[in-house]
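With one protein chain withheld, the remaining protein chains of the complex are depicted in position.
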Amino acid sequence: MTWKCAVVNIPFGGAKGGIICDPKNMSRGELERMTRRYTSELIEFIGPEKDVPAPDVNTNEQTMAWMMDTYSMHMRQTVTAVVTGKPLNMGGSRGRREATGRGVMIICDESIKKNNMTRENSRVIIQGFGNVGSNAAVLMHQAGYKVVGIGEWDGGLYNSQGIDIAALWEYRQKEGTIHGFKGAERAGTEELLITDCEILIPAATENVINSGNAHKVKAKILVEGANGPTTAAADDILGDKHVFVMPDILANAGGVTASYFEWVQDRQGYFWKESVVNSQLEDIMVSSFEDVVRYAEAHHVNNRIAAYMLAIDRVAYTIKQRGIYA
Amino acid sequence: MTWKCAVVNIPFGGAKGGIICDPKNMSRGELERMTRRYTSELIEFIGPEKDVPAPDVNTNEQTMAWMMDTYSMHMRQTVTAVVTGKPLNMGGSRGRREATGRGVMIICDESIKKNNMTRENSRVIIQGFGNVGSNAAVLMHQAGYKVVGIGEWDGGLYNSQGIDIAALWEYRQKEGTIHGFKGAERAGTEELLITDCEILIPAATENVINSGNAHKVKAKILVEGANGPTTAAADDILGDKHVFVMPDILANAGGVTASYFEWVQDRQGYFWKESVVNSQLEDIMVSSFEDVVRYAEAHHVNNRIAAYMLAIDRVAYTIKQRGIYA
Amino acid sequence: MTWKCAVVNIPFGGAKGGIICDPKNMSRGELERMTRRYTSELIEFIGPEKDVPAPDVNTNEQTMAWMMDTYSMHMRQTVTAVVTGKPLNMGGSRGRREATGRGVMIICDESIKKNNMTRENSRVIIQGFGNVGSNAAVLMHQAGYKVVGIGEWDGGLYNSQGIDIAALWEYRQKEGTIHGFKGAERAGTEELLITDCEILIPAATENVINSGNAHKVKAKILVEGANGPTTAAADDILGDKHVFVMPDILANAGGVTASYFEWVQDRQGYFWKESVVNSQLEDIMVSSFEDVVRYAEAHHVNNRIAAYMLAIDRVAYTIKQRGIYA
Amino acid sequence: MTWKCAVVNIPFGGAKGGIICDPKNMSRGELERMTRRYTSELIEFIGPEKDVPAPDVNTNEQTMAWMMDTYSMHMRQTVTAVVTGKPLNMGGSRGRREATGRGVMIICDESIKKNNMTRENSRVIIQGFGNVGSNAAVLMHQAGYKVVGIGEWDGGLYNSQGIDIAALWEYRQKEGTIHGFKGAERAGTEELLITDCEILIPAATENVINSGNAHKVKAKILVEGANGPTTAAADDILGDKHVFVMPDILANAGGVTASYFEWVQDRQGYFWKESVVNSQLEDIMVSSFEDVVRYAEAHHVNNRIAAYMLAIDRVAYTIKQRGIYA
Amino acid sequence: MTWKCAVVNIPFGGAKGGIICDPKNMSRGELERMTRRYTSELIEFIGPEKDVPAPDVNTNEQTMAWMMDTYSMHMRQTVTAVVTGKPLNMGGSRGRREATGRGVMIICDESIKKNNMTRENSRVIIQGFGNVGSNAAVLMHQAGYKVVGIGEWDGGLYNSQGIDIAALWEYRQKEGTIHGFKGAERAGTEELLITDCEILIPAATENVINSGNAHKVKAKILVEGANGPTTAAADDILGDKHVFVMPDILANAGGVTASYFEWVQDRQGYFWKESVVNSQLEDIMVSSFEDVVRYAEAHHVNNRIAAYMLAIDRVAYTIKQRGIYA
Partner (left out) sequence: MTWKCAVVNIPFGGAKGGIICDPKNMSRGELERMTRRYTSELIEFIGPEKDVPAPDVNTNEQTMAWMMDTYSMHMRQTVTAVVTGKPLNMGGSRGRREATGRGVMIICDESIKKNNMTRENSRVIIQGFGNVGSNAAVLMHQAGYKVVGIGEWDGGLYNSQGIDIAALWEYRQKEGTIHGFKGAERAGTEELLITDCEILIPAATENVINSGNAHKVKAKILVEGANGPTTAAADDILGDKHVFVMPDILANAGGVTASYFEWVQDRQGYFWKESVVNSQLEDIMVSSFEDVVRYAEAHHVNNRIAAYMLAIDRVAYTIKQRGIYA
């Protein structure tokens, strides 16, 4: 997280914390009491200017609402900026849910521009139809990309003329699955990764592009919607094939950027319209893309290395300038 | 106030406090000392993140300046955001004085759009020429409405071709009264409420539209500039007549919204141009109008009920999500 | 500083503090320890809402970084807003370095508009090519002014057709001096002050326009980029000659205004694009220019007197309204 | 409470607060949650230097432990001094439980000295065998007083040779009642109040000495262990009979004095041996007795009036000296 | 003050502050408002753990009460320990008024013991009958010393058989002067300083023992009740004559020691009986006497030099051990 934040140049750092438990076996009351006690034990460590937790697996808007309330009761005033990922009605940000998917699309936009391609001529295959994949698919479909493939863990869909993603979204809402959708034929998940397309977006799990399939990847551009979808070995193979890879710490940084926007709005006590959120997100994603690509070219490294170099440089330089007090 | 703030979706609540005294019989020194002691007794209860007092009857910008200074001396730093309604030179907001009147006009704009009417063809009668009424009149006149009637407690003016409000304003500044103004004929205050017009704006006192005159109201649209100008009985009669009523908690919420803007600017330490204040106000009033009307249509209730339902829903839902910290 | 801030209407005050020492004879470690101890002794007196130091002679971005870190360690959280003039990567503002020079140009723009002149027909002579002078020169050259003279302490340059300032800047970067630059002929520093031109910008040291040369000044407009370049006696002479003088507390207020923007951004935790900084700066400089000129005309005084009257009025009025808390 | 504290000259004031509920119908969990929420709502109002709650009817050591823990969790450190009446193991004071009874005895000691009587020749009748009465009885029996009567609401005991109170205590521990005790004969509660004795100690309920029985009281000394046992009318009658009355605000002030000692010990983090508590209590009770009696003699009023005069004088004088901070 | 506190080993330092004004020409209201504003400006600098002001010339218990109240209002709770010299009823200490005089007596006691003298055989002459001198005189008379002379600025009293100081005190209370007292004959102030006696206590003004009279001083022991009564030149002469000089920073340190006791009691919230104050004072004065005398003997210097050496040693050693936090 520290490096991801540094790549997009937002004043956040990185750490994770949690409780070992099985929330599925706990009542709502137990979850609430556990969340509150956990929060109260963390009081000295969190705060709008210290550490700002956000939800992850097994936590949600309700969890963040409890944390916010607990912290606020201790502070004796409502402090919305202490956590992000809150419900809209208590200091959450518009546009947060789609932010990662939107960021993925923006990176695709910049990548095709860089490679002299157009939206209309870019066939896109997206692996994963969860929060990141589905939002990216909907937005890219709207924007004119031709989304030809969608992969889920239990099989995917393919339509060489492009899938009607809006229709697929509705279908999934109703049926709970993408399977059975009329507007495309079934396709194997693994097969989709190596199907012919301009843009491949792995947005599901880790290590799906590996030494076993990397040499068969046909996409010109690979945008990592998930964390760590490409193994180190695959990275080298893709490099040799001149695939334009957009690494996760840049490509899926839209989520943490939206968290940052939520924090800014809470600190201001002033909330942005969704269009403002989206345009701020675009500003940040675009200029971060440019920073990374410029760095890669200047240092003759691939985009992933460039992103890490950039991030580490920024953090190290700041630490050095601040110095050590006593 | 709680419901009014909830309707326009600003993060404020509601409460009132005061001192039993007769400020007319007190010297400036006494008023200052009393205000300061009152403020110092409230120190634990007020604050930019706790409770933010604003002026009401018998208090003014000077009162708020004293409160701000007293609080700041206790905090050992200038805290402008602790109160609103301050003078411009110490953290007040541009556009605050006209904000309620401007909000009334915006609600009129939306109401005519909703009812397929135009400014030019809308004759307006405004009861009251105090802060709310006069500002609404000036702004609506500028905007192209035909303001045909102005009522004061001791009689009003009427001109079927429209009154030149700019001229009336100047006249009143000079003469201290609207009476004697050449550009209109005298009219009874009560009579004006039932005179033919498209828009009626009661902006003076409570209960002026009541069971005694409601059935005679000829306006198509009634916008409550004052608090509680319509009695419950009158409300039913107006409903039967399909008068489009914009309830006070929406129609005159422009004032508290400007207070909110003042608070935001103070927290940011950054002050908006008047045009920015006005456009933000428009955004909020318009979308609140839409929320209320949508709610009314969805639940088949009148606008007033819809506004309360909306407000209570928002507050209740938030309380439920925050929960009770044992 | 108090009056300068009041003229541009930003919520800052004025004070100076320092340590008697010779930083040239101190190691980096000594400078750091001294800066930190100085900061820790000031803890109770500084703070984002109390007093916000900025760098001056012999201090720089690194100094401010140490101060910020020391204060933050004491506050137990990062408090970027406690000082301004920080490096960009730890809460500094884009556009800060050029802000004074840009402000000078804006004042020139307004001055020629006021005097019905155009950029293209305005020959400019700038004394000083330090931070203020060089930035003003570059920006004005870009904007279409004809910069005909540049003076340094050890002689200047003159070209009646206008000097290519972009080329001069590059030359100076390379050579460390402006002397020897091909695109202009040498000229005496003193001589430049009395050379024919429309706009004269003394941007170096104090008292350069004095009773000895004021009557020979040929410029129509004099914009004080430096602090105190004109003596009181010279002021009278320039007044008699109807030179349009823009006093330092207005003309070079761009720097403190940028400091204010840095503080606002730090408080928001949200950082502006350079274009935003520049346009905000223009807003403030233009409206301050208008305030001063309007005041001068209304009270029949020169611009300098008007600027002071305006500033003192604002501060005095605010103090009176706040009152004294026993 | 304010006057009681002023009489014994301890730096406490007076106020009461509570929750309307029936603790008998609440589970331990409900009581705990209610106590904690109540405490957290009071956070701003209580504190070792602000307001220090102590238990009263329907609250006990456990209640105070919960309050202390809740406050401490909010303060992020253990703050024992925020309440008194805590269990010994978490900052309670030794000797607190017997303090009121012991105070009653000390007042008896001083009263007999003042009236040239001796312990051995003083027959004592105590109405009430609750916390105050039973502790007074045990201590006075030990000290050599001849306790001849004990009254409970459902009848009492009498033995003209003195009751063996140690034996009675044990009997009551075992049997849960004083009735059936062999070492005394039964006596009516009302009758005991007018039975011959030197010292009468009403230590049960209000208004037991009233115009109906005051003239029949045979005691020379009346020490009010309960609050308000004597009506105003009775007071006059006793005055006429020259009964030496020790008013409640002095006589039963031992309890609040022990609370004060608990607070002092918590602030010091240092806990006194029981003998120290007892001797400090004696110092305070004795000197307060002397103050009251001296005041009564100097102003020719009875002891009750003297106690109130003394208390009001002390509070009023202090308020006047502190003054009002505007 | 720093050295005086170090000699008696109490954890206080030294500084003075004040307002330039003439309190004799100010009303009580003006004095109160001035004192309160002065205190509120000092809020950050004073406090029970920071700097604890005490009264001096032109300030009194009332002044300290106002300071305490002002500070407490800012702290939102009563903070008695912020100043000393308060009235008894709001946190002052018993025995404070006589403390300097009592300290002088204790130093006399130790000095005679050291010099194998007895109280009965020690004739004492005291110059000054103000707070220090009169209290010392009363206490020493009670203790068995033979006080043979008392000097005031306008003449003194002498009785070779000893003056009845208790009677003199009463006389002065009644008459407002010591002159005219029957129990002694008049004596010149200057003359008294050189009259035969064992102990001379200058307790009035500076420089009264100087090169002009030092060689005529007949006392064996000189105890400085005032600050600086002996000039440097006189000090040498007394040294040559082997007069046992007790320097001011030890001899009159009883006052600041009592201030320290007041602070301790306020911090404890627990107040000492006068006998406790007196015995604690004796402990400190005696052990400080012993420290100084031991130091003088060990380093072969006179008592004054020894006192300063001891004080500076203590402060320097502590500073060195604490070190400088960069």
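Labels for the chains are A, B, C, D and E, by order of writing; each one numbers its residues from 1.
In this section, contacts are C-beta pairs under 8 Å (C-beta built on N, C-alpha and C of every residue); 3 or more make two chains touch, one makes a residue touch a chain.
This structure is a prediction, so every number in the text was calculated from the model and none was measured.
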Given E:76, E:216 or E:267, the one touching the chain that is not displayed: E:267
Options E:49, E:120 or E:154, residue touching the unrepresented chain: E:49
Which residue of C:1, C:43, C:117 or C:167 touches the chain not shown here: C:43
Option from A:40, A:160 or A:302 whose C-beta touches the chain left out: A:40
Chain not shown, touching residues in subunit E: 11, 47, 49-50, 263-264, 267-268, 283, 314, 317-318, 321-323, 325-326
Absent-chain interface as seen on subunit D, which is shown: 32-33, 36, 61-62, 65-66, 68-70, 73, 76-79, 87, 89-91, 267-270, 273
Missing-chain contacts mapped onto subunit C: 40, 43-44, 73-74, 76
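By definition in this document, only the chains that are shown with their structure count from here on.
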Centroid distance [mean C-alpha coordinates] between subunit D and subunit C, Å: 75
Distance from the mean Cα position of subunit E to that of subunit B, given in whole angstrom: 68
Subunit E: positions in contact with at least two other chains: 36, 40, 44, 73, 76, 325-326
